[in-house]
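Here the complex is missing one protein chain, while the rest keep their positions.
Just so it is clear, A and B label the chains in written order, and each chain counts residues from 1 on its own.
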Amino acid sequence: MYVAVKGGEQAIDAAHRLLDEERRGDRSLPQVTLDQIAEQLTLAVDRVMNEGSLYDRELASLAIKQARGDMIEAIFLIRATRTTLARFGYAEPLDTQSMRVKRRISAAFKDIPGGQILGPTFDYTHRLLDFSLAADAEPAEAARAPSELRSDMPRVLELLGSEGLMEQPSAEAGEPEDLTQDPLNFPAGRDLRLQNLARGDEGFLLALAYSTQRGYGRTHPFAGEIRLGTVEVSFTPEELGFPIVIGEITITECEMINQFKGSTTVKPQFTRGYGLGFGQCERKVMSMALVDRSLRAGELGEERVAPAQDEEFVLSHSDNVQATGFVEHLKLPHYVDFQSELVLLRRMRAEIDIAKDRLEAAE
Amino acid sequence: MNAPAYNFAYLNEQTKRMIRRAILKAIAVPGYQVPFASREMPMPYGWGTGGVQVTAAVLTPEDTLKVIDQGADDTTNAVSIRKFFVKTAGVATTERTEEASVIQTRHRIPEAPLTEEQILVFQVPIPEPLRFLEPRETETRTMHALEEYGVMHVKLYEDIAQYGEIATTYAYPAKVADRYVFDPSPIPKFDNPKLDNCPALQLFGAGREKRIYAVPPYTKVKSLDFEDHPFEVQSWSEPCALCGSCHSFLDEIVMDDKGTRMFVCSDSDFCARQRGER
Partner (left out) sequence: MTERGFLDVAMQSAHAFRAIMQAVARPGRVLELGSDLEAPDPLLSSAAAVALTLCDFQTPIWLAPELRNENVIHYLRFHAGAPVTDEPGKAQFLFAMAGETWPAPALLMQGTHEYPDRSATLVIQVAGFAPGDVVLSGPGILSSEPFGVAGLNTSFWAAMVENHARFPIGIDVIFAAPGLVAALPRATEIRLLESV
């Protein structure tokens, strides 16, 4: 006699205890601490803060530990936490011009006012496994600039702008909209597009950006300036009426110089693509800037032919928390829909057999 | 680092107000998909976040909640969602359809008739019935605005041309109150007739796609069809092997590796009642 499966609740509880145990791993080893994650897996923390849309190194470290290092799971945990947090208002716009710069490069000019500053980067490292790290070797002390780097470094793109070679940043009138307070509708303004890309999946943006370089909506990019450093965050409380500094965050900013635009009568100018993210995230902000520029196709009178230029396609599929949920929901039971298909398929096949039999009988 | 305390039914009050406003507009324009600022929930998108947000917005402490997935109360995701509301809202729960004041469901409508006192909340993956015919939101929105549903009729007709019948078996499109074509979520078309003129309020939540829509009580819901190919529902050649019901939706159970099969009710509560177990 068949008995319907029961006991889903006990199964779930047992599965979760097993998960906890797997996460812990070998109990003879010390647990990884949140400080260790925050200090030594910094770029993982940065990515979780970026795509989780919450600047909190401690919570991001906890999410990474809880997710057993699965970045998208950690990002999801942060997003779910974000839902429960109270919203006090909007910060003043960040002034990235006054960034205290840790790293700053331009691929467009050999030298720039303020200098090229290589900073902490994987660039030019030889990708050979460093076995001294396996032996927990402590690194040698690094040499630093003698005094604090200037905090008012001119922007490379503005140097071009003063000559009229660079388009002015397109400033849309009024307060920017907020992706997290109103659902995204199409067509979306650049404010909403950039918000979407900022929390978008790094791998998705990277692949799209790459596709533009390979000819699917080419934008002739030059890395005008990439800068990494700390900026102050200011907030104007309603009762004070003037901004106060509430903290400092590390961010990476990328300004791309792209395909010029003009005609025989309108002086041609370079166009822009922009990327900004929490922490050190050059791959992300470069990809973001390339995709931002591609999505400006309509505004710049370019024909939309490539995936990266297709606003609905890009913005609807960039979010990895949405994407992973829907792809993985195929694990949920679909007995009912599948049964519906089975019934139909069997009947359609049987009808063909009946028709065949009839035909043969008639012959 | 301290664990935070959560509000009644998890959502904060501002989020609830936003969802509640969307629900009222959804009821006022039956079948129209109202965009809402769906939040990330502690379960993944695609696992019922839309239904959970709608349930959280309508729930009161006096409610008795029933949660089903594929018609059954004991499927893993139904268990998980029921637990979430027990934990965050402290509401009573039941497996009995007639005892529930709010029923959250995925992929089925209970076999037992619903009453005026009940609210049925559907979890919806893709709310747009035209989406697989036209992937662009800007296009489908215009089609709804103009009440231009030609593409849907063409699709159904192409089915008939190719297979001799309409080959859609679940998420079968229907027209609400003679105006909006809507997606009733992936319920089998067997359940479509229950949508029509139902005494209970039916609410639909799509979290990932950020849409809420509604079928008010006693509202006409007409499954799309053609005069020469009228809408019809699935039927089985044998009754439920457990309760003997001939008029419920049956799940197929594979019994062994020789292909032995049996058919049993997908609605586990209905089946138990038929058997007189309760």
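The definition used in the following text is that a residue touches a chain if its C-beta (ideal position, glycine included) is under 8 Å from a C-beta of that chain, and two chains touch if they have at least 3 such contacts.
Please read these numbers as outputs of a predicted model, since none were measured by experiment.
The undisplayed chain touches these shown chains across the complete complex, B.
Checked against the full complex, the candidates B:86, B:160 or B:177 give a single residue touching the omitted chain, namely B:177. The omitted chain makes contact with subunit B at the following residues, 7-9, 13-14, 16-18, 20-30, 32, 34-35, 57-61, 116, 141-142, 144-146, 177, 179-180, 199, 201, 214-220.
Note that only the chains that are shown with their structure count from here on.
Only residues 1, 4, 6, 10-12, 14-15, 35-42, 44-47, 49, 69-72, 74-80, 83, 106-108, 125, 135-138, 163-165, 167, 169-171, 186-190, 208, 210, 234, 236, 241-242, 249-253, 255, 262, 264, 266, 268, 271 of subunit B touch subunit A when the two sit together in their complex.
Partner subunit B is touched in their complex by these residues of subunit A: 2, 4-9, 11-12, 58, 62, 76, 79-80, 82-84, 86-87, 180-187, 312, 316, 321-322, 324-329, 332-337, 339-344, 348, 351.
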